[in-house]
Every structure is written in C-alpha cells, then in structure tokens.
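Have a look at the structure below before the remarks.
A single protein chain has been removed from this complex, and every other one stays in its place.
The first chain written gets the first letter, and so on, giving A and B; residue counts start at 1 in each chain.
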Amino acid sequence: MPIQRNVVLNTVILIMMLLVTAGIEMKGTEMFLPHIWLVPLFPLAASAVMLLFGRKLSNAAVSGFCVGSVFLSMWFGFGAIFELIARPAAHRVVEFALFNWIPAGPMHTTSGHLVNFNAQWGFLFDPLTAVMVGIVTGVGFLIHVYSTGYMAHEGGYYRFFGYLNLFMFSMLTLVLANNILLMFVGWEGVGLCSYLLIGFYFLKKSAADAGKKAFIVNRIGDAGFLLGIFLLVGTLGTLNFSEFRGAILAGHFAVGDAALTAIALLLFVGATGKSAQIPLYVWLPDAMEGPTPVSALIHAATMVTAGVYMLVRTNAIFAMAPRALAVVAVVGAVTAIFAATMGVLQNDIKRVLAYSTISQLGYMFLACGVGAFSAGIFHLLTHAFFKGLLFLGAGSVIHAVSGEQDMQKMGALSGKIRTTYLTMLAATLAIAGIPPLAGFFSKDEILAHAFRANHALWLVGWITAGMTAFYMFRLLFLTFKGASRVAPEVERHIHESPSNMTVPLIILAVLSIVGGWIGIGGRFERFLEPVTQAAPASTAGETPEAALMIASVAIALAGIGLAWFLYIKRTELPDKIAASFGGLYRLVYNKYYVDQIYDALFVNRAKDLGLTLGAFDRTFIDGLGVDGAGWLTRATSVISIYWDKWIIDGSVNLIANVVRVLSIPVRWLQTGRVSSYAGFIVLGVLALIGFYLHAAGYTLANLRP
Amino acid sequence: MIGTGHYLFLSLALFLIGVVGVVTRRNVIIILMSIELILNAVNINLVAFSRLVGSVEGHVFAIFIITDAAAEAAVGLGIIIAFFRNRETVLADEMDLLKW
Partner (left out) sequence: MLDRIVFDLFAGLAILSAILVVTRRNVIHSAIFLITALLATAGIFLQLHAEFLFIVQIILYVGGIMVLFVFVIMLVNLDVALHQMQFRRQWWVGLLLAIALGAEATAAIYIGRLGLPGPETAPPASVLEPNTELVGHALFTGYMLPFEIASVLLLVAMIGAVVMAKRRT
C-alpha cells in the first residue's frame, strides 16, 4: 500500500478544507447551520448507492463513496459546531423543519386542551446536539477509515459500508431530530443497522442469532419507549422538544406528577433496551459477533449512548419526576457494578470490553439519575474516545494474531505491535480514571454528584471504579505482557496493522489524553446549560471534592496493583483462587446464568406460543380452510363433471340421437331402386291431382247425382 | 255416339296400365315400354279434345310429345346399354348404386 502518498494526499486535502472553511467563517455568514439537514443525507446517499450498485464497485470505489460521505458529514457537522459556538450563548439554538411529516390535525390532551398534532421532519441544533454530532461524525469518520483497513480482506465489503453509512444516517437523524417521533425513527433505524451489522457474517449461526437477539431485546425496550411517546403526546399535547420543555417550565405541572412520572419511566424502559442496562443488557455481549469496527462504533461510541442522549434531551420531564430519576440512578449504579463483576472473569477480549461498556453506561445513567445531566454527557464524550480506541485496538490485536480472540492465547505482544500497545495503554489508563487523562475528569464529576445525592450510590460507583481499573489492566497484561501463550503458527504472522488502522488509533489516543480538559473549570457544563437548565442540580451539600478525587485515584491504583500482582508477578494465583471459590467462580463466569433464566422464562415461552399458533394454523386455517376449500372445490368439480358428462353432453347426444332416429325412415326412402321412386312419383301425382280437384271445387259431395 | 267420355276413359285405362307397368315390373326395358304407353295415352287424350274443340293445336302438342318420346327412348336405351356393360343386368332392383 502506498502509505506515504495516501497520507500526504489526505493531509493536504484536510488542510485545504480547513482553510476554505475558516475563510468562509471569517465572512460572517453562516454557511453550515442552515444546511445541517445535509449532514444525515450524505451517508444516506452513499448507503443507497452501495445497496443498489455496490456489488459492481471495486473496494476503492466503495471506500471513496462511503468514507467520503462521512467526511462530508463531518465537515458540515464541525462547521455547524463552530458556527454555533461563534454565536452568543443565548442564541445557540437553530431549529427548522424540512416538511410536515404527519399533520394529523386537532386532538384533545388528557387535560382537555385542544392542540394541533403535527409531527415534522425537523432539525434542532443546540449545544447538546453539537456535542453528539461531533462525536458521531468525528469518531464515526475515524472508524470508517479504520474499517477500510480492517475489512479489506473480507467479503461483502460494499455491504458493510452500505450498512455502516445507513447507521450514520439513522444516528444523525436521531441526534438532529427536533421532535421525539423523528428521534424514534432514528432510534429504530440504528436498531435495524445494529441487527444488520451484528449479523454481518450471516452464514455463522452464532452471529445470526446474536443479531436477532439484539433486535428483539431492543424492540422490548422500544415498546416502552412508544408507550411513553403516546402518553407524552396525550399529556403534553406536543412531540416537539422545545415545545414540551416550554410547557413544563411554564409550570403547568406539579413536581412528582403521576403522568410525567409514568412517561419518564416508560422512556427509561426504552433507554434500558438501547443502552443495555438491567434488565435488557443481554444483547450487548452477544453483539460482539459482529466485526470489531461495528463494536467500536455502534456498541461503544454511538448507538448505545442514544439512550443517555434521549434522557438528557427530555430532562425536563425527568426533572419533574424525582421518583423516576431515583429509579434511573439505582438501575445505573446496579448495572455498573453488576457488569463489572462479570467483566472480571471473561476471557474473550471483546467480551471484557462489552461488559465494560455496560458498566460505563451505568455510570452515565447514574449521573443522569442524580441530576447531573451534563456530567453524563461529558462521560459519554470521553467514553466515546477511550472505548472506541479500546475496541479498535482490540481489533488491531485480533488482526495481528490472525483472528484469535481468547486472551489466554495471547501474551508478550507489547514489543511486537508497539503502536497498538501504546495506544491501548493510553485508553486503559483513561478508563481507569488516572489523571490527567480524559476518563478521570468525567468519572470524577459523576462520583462527586453521586456523593452529593446519596452516599450509597457513591460507594457503589467507587467500588466499580476500582473493579474497572482491575479488569482493564488484567486485559492489558494478559494481552500484551507476561509470557507468550500464542500458538506457534500464529506467532510467525504477528505484525502491526497498516496505517489506515493505526492512524485512527493514534488520533483517538491523543483525544483520550486531552479530551477531558474541556471539562476543567466547568466550561463544558456551562456550554450545555441552555439544555440542562431545567434539571435541578442536586442540592449543593458539602462536597469534599479533593478527598473524593484522591479516593478515586487511590482505588484505581489499587486495582491496577492487584492486576499487576495477579497477572504479572504471581501468574499461578488466579487459577488457584478460581479453584478455591469454585461455585462462585462458575456463577460469575457463566454471567449469573441470566441468559439461561431469560430463555426459560421468556424465550421458550414465546417459542411455545409460536408452536401452538403454528399448530392452530396448520390444523384449522390450513386444514379446514385451505385444504377444506380444496376438498370442497374437488367435490363440486366432481358434481360438475357428472353434470357436464350426463346432462350437457347428454343433451347434445340426445339431439344427435333424435336426428338419427328421425332419419331412419327417411333413409329407407333412398332405396336406390328406380321403381320405388316411380311409385313415389305416382303417389305424388295422386296427391297433387287430389289437391287441385279440391281447389277447383270437385269434392266428394258432388258425386251425388 | 262416341262422346268425350269414351276417349277419356280409354286414355285413362291405357295410362293406368302404363303406371302399373312402371311401378311393378323389374325389367328396365319393360319399364321404358310402359312409359311409352303412358305417353300414348296422353296423346289420345289430346287428340280427342282437339277434335271436339275444333282446333289443331292438340295435334301439334301430340307431335311434340312423340318427338320427345323418341329422344327419351334413345337416351334411355343408351343408358341401359351402358349400365348393362358394367353390371350385366337389366333388372331395376339390381341397379341400386344410390342405395344408402
């Protein structure tokens, strides 16, 4: 691969575009903000091209279309972000509609008001959207570039990028939507793309099953989400975010209102499905069947964060429902620690990262639950950097060891794949919460707010932080350090990944290091204030901030130390500990048998219902209905045959026979003998004469003399 | 005096005998002869009326009938000869090629 030429070319293009953009911005007229509707359209167009013609295109053409479309989205997106920042704080909101999507007309809300129901295809760009668009397009672009290297030798290259671009379109629609119904469209779209991409290797049964599982579990959450939307429309009379935020802030509703609590809980159910919280997290570990870039983009950086985004978007409702917020916080905290325990014992490198993602998402929900919405978004941002980097790095490692994913068969790779090792080290330090990397700032802010709200929540979060540090460094040590447990034929092929894979790693590593610094001094929180102002910040109690920070760092170092001890110093200990805690070990290793419990309770029951319905269908619908109709048709056709044969044909034959019978005497006249004919002639003469005589009046009566 | 009736009845008698011959006999030649008898009967009728009306037209008609009888006899006998060559028979019963 001509590395030097590509790098130089791409850098030149990038610099030129930056200059052009800067120049346009200098002029003062906003170029990007009015055109943000193009941002989702670029990837949609590329996806359509891929799915219609992609088969005939070369890999280079596919890459050009798809990576190029995301690049354009990124350019427009970042341009819009800069333009938004350039505006004064009070005017940082742009909203407009492309067209009226469902103008259904007047309807009554539950409180009796008459409102006009109108769902638009509209766009909203405010600070929160800016953050999300930045993450989605930026990290998305880096992952697209990475994929050109990772998927280079895979079949279905065009299909992968087609789905990936379709995902970008859905996700961007989700974050740019100005009303909850359009957000739901994007929500469903990302669910669909998740299914398509998880089951990308569709010939592998486990991959196909994982895709189905993801989609079905998502749908359960979506049922709750949809009910929440209905209740929201009924109660508040509008779907538009700005409008219902306005309605709530105007004070029409009391704090703790039952309807709002119900809405909040239902929306949270949707969020648990999409963002893999208890009880709907079971699909995320299985989703690792998909290609690693998919795991990085969808299951780390963007899709799973949609739940958090949705919560923050509707924070006005949640602020009015403290009970719902409490539920959110508890579920988040419990999920965080629960997932962390499972991550400690997994051996598949991607599974560890999957449980880590669930755990970190728990942190984000914990933040939202205690009212620190901007802290949740901040953690979302930093998480996108280091988790994306971790997944991409894992992909790079897997690429290096020819597809091996079991950490027990890796080891001593740090010298052989240096770039991957160093970037992953940066990411692991970030996720462990070591200052001054990104993860420290965001996690610390969450723990501070949690402490302010409830000490128990803080404790759970603190312990989870220690466990996170432990299992992440366990991953690092098992993969890169220690003795080499690599299979001999794999060892020969260990090589560093090409530059289109390592450059995104490096960029993300830099972001993981410096990304947290925008939160210093509360700058990030102030930036998001217009969106989160409705949320009552938890009562400013005493927060021993410095002590908390030291505590966090201490437990993180403790976790790292334990990992070093067990996996570098005394590597025989883990197995001994596992043996002595046999039962507990097996329980946790098998993920508390949750999948099996769900199977028995729900999945098999649903299958049974399906079988019953199938039997019903076969017996009654097919049997009586279809087969019965067939039998009836055949029976009537038999009658029809007889009718046709005996009566229709019979009457035809009857006519023929009548003619035949009538013609018998006529036939006998044809004797062929002249004498007979002469006799008939005489007979005719006789008759004729008699007729003429009669006509002339010569009747028998005149015979009397 | 010999009235019209006498001649009419004579003509009728000859006519009937001729009819019997045509319908009854099997030999074709005899059938032809019977036809000649019929024609003769008609001739007698015509001439009788011609005498009693006083015009000569009956005679003229009778001449035509005789002419026609001659032609017919000639052709008929030719046919009989032709048929006899094929079938070796002069019996009308056996000339039934037109029989169904």
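Just so we're on the same page, a residue touches a chain if its C-beta (ideal position, glycine included) is under 8 Å from a C-beta of that chain, and two chains touch if they have at least 3 such contacts.
Because the structure is predicted, anything quoted here is derived from the model rather than measured.
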Subject >> Missing chain: touched chains present in the view >> reply: A, B
Original post:
Which residues does subunit B use to touch the chain missing from this display?
Top reply: 1-10, 12-14, 16-27, 29-30, 32-34, 36-37, 40, 43-44, 47-57, 59-60, 62-64, 66-75, 77-82, 84-85, 88-91, 93
Original post:
In the whole complex, what residues of subunit A lie against the chain that is missing from view?
Top reply: 675, 679, 682-683, 685-686, 689-690, 693, 698, 700, 702-703
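One rule holds in what follows: only the chains that are shown with their structure count from here on.
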Subject >> Computed distance of Cα centres, subunit B from subunit A, in Å >> reply: 117
**OP:** Could you pull out which subunit A residues touch subunit B in their complex?
**Re:** 667, 670-675, 678-679, 682
**OP:** Under the touch definition given earlier, write down the residues of subunit B that touch subunit A in their complex.
**Re:** 19, 22-26, 28, 31, 92-93, 95-100
